[in-house]
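Report on one structure; see the data block that follows.
One protein chain omitted, others in place.
The chains carry the letters A, B and C, assigned in the order they are written, with residues numbered from 1 in each.
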Amino acid sequence: MYIALAFVMMARAIAEAAVMRLQQALALDGGFLSEAHYAELFSTHGTIMIFFVAMPFVTGLINIVVPLQIGARDVSFPLLNSISLALTAVGAALMMVSLVIGDFSTGGWTGYPPYTGIVFSPGEGPDYWIWAITLSSVGTTLTGINFAVTIYKERAPGMSFMRMPMFTWTALCSAILMIFALPPITAACVMLALDRYLDFHFFTSDLGGNMMNFANLFWLFGHPEVYLLILPAFGVFSEVIATFSGKRLYGYASLVAATMCIAVLSFTVWVHHFFTMGGSPYLNAVFGAATMTIAIPTGVKIYDWMATMYRGRIRLTVPMVYALGFMMLFVIGGLTGIQLANPTISYQVHNTLFLVAHFHNMLVPGVLFGMLAGYTYWFPKVFGFRLEDRWGYVAAYGWILGFMLVFFPLYVVGLLGMTRRTYDYTTAAFQPWMIVSAVGAGVVLFAFAALVIQLVRSIQGRSALADTTGDPWDGRSLEWSIPSPPPAWNFAVLPEVKDRDDFTRQKEGGAAWNPAAQYDDVELPRNRAVGVIVFLTGTLLGFALVWHVWWMAAAMLAMIVALVIWIGFQGISTETVSAARVYSVDCDFLARKRAALGKSAASGVNTVDPVGRARA
Amino acid sequence: MTQDAPRHPGLNLGRHHPEAHAENEKLMFGFWVFLMSDLILFGIVFATYASLTNPMGQAGGPTPRDVFSLTSAAMQTAILLLSSFTFGLASLALKYRQPSLRAWLAVTLLLGLAFLGLELRDLVQMVADGAVPQRSGWLSAFWVLVPLHGLHVAAGCLWLAVMLVQVTLFGLTTQVSTRLARLSLFWHFLDVVWIGVFSVVYLGGLA
Amino acid sequence: MSRTTTIGNMTGFDGMVFGARRAFLHWSSQLRPIGGAGARHAAGLATATLASALLFGACPALAQDLTFLDPAGPIARSELDHFWRIALISSVAVLPVLLLLPLIVWRYRAGGKGAFRPNWDYSRQLEITMWGVPIVIVAILSVQLVRNTLELDPYRPLASDVPPLQVDVVALNWKWLFLLPEYGIASVDSLTIPVDRPVEFRLTSDSTMQSFMVPALAGQIYVMPGMETRQNLLADRQGLFVGRNTQFNGPGFAGQSFALQVTDTAGFEGWVSRLRQDGPVMDEAAYALLATPGTAKDLSGMRWLALDSGGAFGFAAYPDGLFDRVRQRYMTQLPVGPAEQPGSPNYAPEGARQKDSQHD
Partner (left out) sequence: MTLETGRKELRLYVIGFALAATLTAVPFAVVASGTVPRDVSGWVIALCALLQAMVHFRYFLHIDFSRQKREDLQLVLFSVLLLAIMAGGTIWVLANLSARMMP
């Protein structure tokens, strides 16, 4: 669900990005967009990409994969999960409504007052921004709690922390960031709303307001946010690289330590986003140096992945191509990040396209490639068939090339002095770069089209691509030991974990795919309509707040309170799946599994033969 | 022995509620994590408040000395602290399944309402004195910080009322006991936040 | 700066990129799924990287007047040095990744020559290097960072025999107002300063938060209503430089730049006396009108400004203490409503309208 949402929102955000690039290509002395329209575009693009593409994508992936990796039946609180999803969807719905009714904010994804205050932006735009973010941020906090409890309390017997797969580790760290980094943005948004609606003076220019506090609070959230997004991507790459190198992850303990370091350090560097505000050199130096320390654990991670490939058997599958593209490109973005961490360099390139190039260099090869790799990697697990390869490769290489064409020129024009968020310019020297960049956007668009084609082709050819083994890649962690798609109860019998790469251990020891000694009844939570109700009331609430329809806002708030109390009076509703049913499904799978193994061994084509490979 | 081993923060239910005791582990842990997130939210508002408590933030408007009453703050503090204690007694009654449970819950609810009443009285008085949030950055922060805590207490009171109904209707079922255990965490947590409020806002402002 | 000349270059670039894309598509269509094709993939990755590196080799002429890549003062020069130094030092840790990664992929691809050791997952020495090298580099970088940051603090007055030129700056939507208290003159969107004499800017805003930057001379600093920030800089080369706001503040933002002319002392004095002779006098009402949202170009229709040259203009005098009054306006006990905040669309200064009609 999260991922479907991300997909829809992405389609819009991509279209916007392409329009922006085209505008800037043609924008020497004007272009085809009005300045206000361009401002709305970068604001919606940034907001959507971060909050309604990257976040739901990450959340969705964790939601699907983590319970499977830790040998659990589901996340700890399925009801809470549906409420979080509903709140995220509320935010996305508000973004979409703003397209049709009224205008969106023009203040960028950062929404700094006083520009977004009532004095300078009296319209409804910033209100859309505020409520879309506030409501979805509450959902994200709840999601974080859910994930943290799931990982703490639902691990299969024997899975100590140091036996957890890397992706689960990064999910845990992301969950921690969701829990602790979202409150500042919630607070900042509510304060801004109070300024706008009730004439409070948190961030106004007059009567003692302090606009610098907004920047402070925003980045107190904003910086951890970007690591929240990148850590699960790191987790995906860890899984992908280990699997496709056919090797244990190198330096597991180092990777865990590095992940934790990054998560904690990410709370100590936020001032680097406003070195240019005029703080004292001591303040800037402290935060600059703190920022640089993040390079250490990040570097360790990159080196660890290289060492994982070293002495491996590298299969260049589509996820692996993304992983390699990521490693090559990400270190360049990291290098420019290090430069930005120097206050004196930030003085020069802050707010220029150099900065824009830096963060896309982290977000696209880092987060986006990570999510695409994860999508390709776990797709067969979720849907029961693999994604077709050919268009997958086209897309992957298209992304890599397109990314470089779009964003490397932006480094140059940034250094040449072109500021971000400018819809036109008068310096002729910028234009060639802008044109290269626009062409790159075309390549990116094409790569995206390739993804769509790939999906369509794969669905058409799903019988040929079917994954009957449950283990299409010769995977190493528990999710590959069960059928694809997994039954509602995930594991017929909760596994007993004895090793870090427990499934590999099972395969090597011949313990994989053996029927269990005993099957038990499984209790599953029943679906309830609560999520839908929260979505509807939440969307109406946000809409009412944006348009000052007070009676509706009050009614919706009352309804939410009533809903909470009503849930409180409901019993826990579960349904029981009988042991016999679980047993028969499992036997079915094991039988199919044996048949499939026999067949692929006989035909000898290029389908993966996990067992053969593992024993070789 | 293992049945009595604590599984979660707060008062554990132990052998008298074996099923609830086990069930509670992840519920209480989740709730505990939520409270910590809430703590950060309060921390942010506290920091904002602190950074606006200066002549610039007060913009020539009322200052703490003009609008706060130490007596009222002391009374609110005493009431809230007492309610924490009575909730403690309610928790013990719950754990040992004693009939006094409902009485202690009711006392706690009354104390909570009394606290809210006093706070409301103070706020009304401030409005009468012109100390409205629109007046200055400092007052804006005050009007978010203290009512935010008040809103939490109000939610706690509503929850208490609901639980009194549920205890009466359903008895001490697993679900009701685990909910009471979470409510007790919530209530004690609010008292911890109040320590910050009276120290930073009232005492800090009047010292 | 004409549009057509640039478009002329376009075909070259365009062709190059499209050619590359076509080649790439052709090549990727020949790929086979999973396994075996490892070599080609690795090579592909490398070519893609190389191709774009080449693109940058063909760097067109720099936009000389608005970048710190071509610095005209010690601060920007020092910032540029720092920029390259950091890049160089960081490369020690980053380059090995770029170089070794393709090698590893090549050597250990499925079917390659590298030995397969599936259970090798730890080496003490390697571990120490992996943590040690970045730690050492970050330590070195941090020393550089601290030193440079303290040295280039924008508030720090520059050492010089000449006393600094004092310039007060008021950021408006969407223009820059410069006040020279020493000379009593003011100018909009243009400023002339003498070469080799330090300049001390005091900055405030009478609208949103903005950011003031003259890249060729020094980095940027935020400018905020009710507050005063500072920037010290020095030009050691004559020329015409561009400065601008870099913090988005609504329509008109893209055009919010100003011309900074660095001349010898005689040139500077000429500029001052020209303004004193020809410029109109700015009074409070004129300031209120000037502050109305709009670019300097938008204002050039106003006759009272008595403009002779296009765009930028100046004043022979401005109200005493204007800068401090603008700043302190936001620090009083009274609210400053939208009608009184110049950047607001609802700005409605009293008397400003009369001002323009008076001069009609």
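Assume a residue touches a chain if its C-beta (ideal position, glycine included) is under 8 Å from a C-beta of that chain, and two chains touch if they have at least 3 such contacts.
If you're wondering where the values come from, they're calculated on a predicted model, not measured in any experiment.
Contacts of the undisplayed chain with the visible chains, over the whole complex, involve A, B, C. When the missing chain is restored to the complex, the residue among C:S90, C:T229, C:T246 or C:T263 that touches it is C:T229. Interface note for the absent chain: among A:I50, A:M159, A:M212 or A:V436, the touching residue is A:M212.
Remark: the residues of chain A touching the chain excluded from display are 152, 180, 184, 210, 212-213, 216-217, 220, 267-268, 270-271, 277-280, 283. In the full complex, chain B contacts the hidden chain through residues 5-12, 29, 32-33, 36, 39-40, 43-44, 46-48, 50-51, 56, 70, 73-74, 77-78, 81, 84-85, 88-89, 92, 95-96, 185, 188-189, 191-192, 195-196, 198-199, 203-204, 206-207.
Looking at chain C, the residues touching the absent chain are 155, 202, 224, 227-229, 327.
Rule of thumb we're sticking to: only the chains that are shown with their structure count from here on.
Of the two chain pairs examined here, A-B and B-C, it is A-B that is joined by more C-beta pairs in contact.
Computed centre separation for the pair chain A/chain C is 31 angstrom, with centres defined by C-alpha atoms. Averaging C-alpha coordinates per chain places the centre of chain A 35 Å away from that of chain B.
Distance between chain B and chain C, defined via averaged C-alpha coordinates, is recorded as 49 Å. Each of residues 206-207 in chain A touches at least two other chains. Multi-chain contact residues of chain B (touching two or more other chains) are listed as 56, 59, 61. The touching residues of chain A, counted against chain C in their complex, run 28-29, 34-36, 39, 106-108, 112, 114-115, 118-120, 122, 205-207, 211-212, 245-252, 254, 274, 276-278, 280-282, 284-285, 288-289, 292-293, 295-296, 299-300, 302-304, 306-317, 321, 324-325, 327-328, 331-332, 334-335, 338-339, 341-348, 350-352, 389-390, 393-394, 397, 400-401, 404-405, 408-409, 412, 415-417, 419-432, 435-436, 439-440, 443, 606, 608. By the touch criterion given at the top, residues 331-333 of chain C touch chain B in their complex. Put simply, chain A touches chain B in their complex at residues 76-77, 141-142, 144-146, 148-149, 152-154, 179-180, 182-184, 186-188, 190-191, 194-195, 198-202, 204, 206-210, 213, 217, 220, 561, 565, 568-569, 571-572.
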